[in-house]
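One structure, pasted below without further comment.
What you see is the complex with one protein chain gone and the rest in place.
Take a look at chain A:
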Amino acid sequence: MIRIDAIEKRFDDLVVLRNITLRIEKGEVVALIGPSGSGKSTLLRCLNLLVPPDNGRLEIGKNRMVFGESSAKLKPKDLAVFRQKTGMVFQHFNLFPHMTVLDNVMEGPKTALKMDKIKARELAIAQLEKVGLSDKADMYPSSLSGGQKQRVAIARAIAMEPDVMLFDEATSALDPELVGEVLSVMKELANEGMTMIVVTHEMAFAREVANRVVFMRDGVVVEDGPAKQVIDNPQDDRTKAFLSHFHAES
């Protein structure tokens, strides 16, 4: 269960998130859509505290945090523990180029969780099998295609056994022919019951795989409902306007 309560974030004078409140059930897959600059990435980054919110409360699994002037200064240790339970997949993969594929996936369990090396290795190989890349374990990221890199990044995140997986335009940097393999790994994860928040412009994926679609604009949640309903039959004019670009294209 994820509770996002009255989250606010500003960068200097620019208010990027205004009073965002969402409840997400365990196993739910939420597609977060909206025009560029609407605050989708910032919201995801607030959820794993890469960008700590200015105000509000967060609860993810057993971890909870309160933000605001009254709250104590965030300690690095608390931030790290919170982040261990929120997996993040970035648009540009951000794999560690100096480590093999296997070491990339092992790094979290081994260094952050202090897991025994042999166990971490087994865990990492299992995750690589899940994304279909166990044969690339000893390669370096530079020798992989973009789609393979992103699948390794997914394996690296799920190796931490997070309570939620956050995807920030995970397929936007890929050549069109490589998008499918990443989406199918994401779909498999969803079928296994992983809680997911997915920022995406792939409306077909959002419609098919997500349970729920949240449409954001200018830092506020404009519309929130069952995926097919929001995409096929949006209620708010701003959602309609945004989605019309996609219907025109496809």
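Assume a residue touches a chain if its C-beta (ideal position, glycine included) is under 8 Å from a C-beta of that chain, and two chains touch if they have at least 3 such contacts; residues count from 1.
We take it that contacts and distances are computed from a predicted model.
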item	value
Protein name (UniProt record) of the chain left out of view, among "Glutamate/aspartate import permease protein GltK", "ABC-type multidrug transport system, ATPase component", "Lactate utilization protein B/C" or "NAD(P)H-flavin reductase"	"Glutamate/aspartate import permease protein GltK"
Per the touch definition above, residue among A:74, A:112 or A:204 touching the missing chain	A:112
Option from A:90, A:205 or A:242 whose C-beta touches the chain left out	A:90
Residue, one of A:3, A:26, A:64 or A:98, that touches the chain absent here	A:98
Sites on chain A contacted by the missing partner chain, in the whole complex	48, 50, 76-77, 79-88, 90, 92, 94-98, 107-108, 111-113, 142, 153, 156-157, 160
